[in-house]
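All protein chains of the complex are present and in place, except for one that has been dropped.
Up next, chain A:
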């Protein structure tokens, strides 16, 4: 049988060694502790956080980039990202790096800066362009609609998919077996 504690370490939370003691951190805690990234570059993490924040406000502070980064380091069967449903062949690092490069590339075409440097109005307009489909002129990456859908789903998970997220909406969580931690 699967050991649930082992799964917890490997899945929902991020394992880190702090002062010689292994701790489980939420994505937000991992981000606050500036935990080293496993798969994303710092620049990709910045873009992901900014793009996710434009999609679902609150996602950046809740550690979206560290969450996605940690999940990308898991084997396919343990991965919890929505992309595993969507019949995109694993590994998925390439999908994210391609999507984030395309987001930055579009921002540079329109505004001459990376996405993370856009103001809120510019970011919202660019997200609207990406969401509307088909691929905006100058988009170079996986299909823009799919990139929007996948990263929006990740941001929704982080903001709304947890016990704290339910609470923000006033929706009773009513767990039989609650997730180990409030994120």
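Everything that follows uses one rule, which is that a residue touches a chain if its C-beta (ideal position, glycine included) is under 8 Å from a C-beta of that chain, and two chains touch if they have at least 3 such contacts; residues count from 1.
Rule of thumb we're sticking to: contacts and distances are computed from a predicted model.
**Q** The chain dropped from view, which UniProt name applies: "Molybdopterin synthase sulfur carrier subunit", "Porin domain-containing protein", "Choline dehydrogenase-like flavoprotein" or "ABC transporter permease"?
**A** Listed in its UniProt record, the absent chain's protein name reads "Choline dehydrogenase-like flavoprotein".
**Q** From the list A:33, A:73 or A:131, which touches the chain that is not on show?
**A** The single option touching the absent chain is A:131.
**Q** Can you say which of A:14, A:55 or A:68 touches the chain missing from this structure?
**A** Of all options in A:14, A:55 or A:68, contact with the hidden chain holds for A:55.
**Q** Taking the full complex into account, what residues of chain A touch the chain not shown?
**A** Residues touching the hidden chain, for chain A, are 1-2, 4, 7, 11-12, 54-57, 76-82, 84-87, 89-90, 124, 127-128, 131, 149, 152-153, 156-157, 160-162, 165-166, 169-179.
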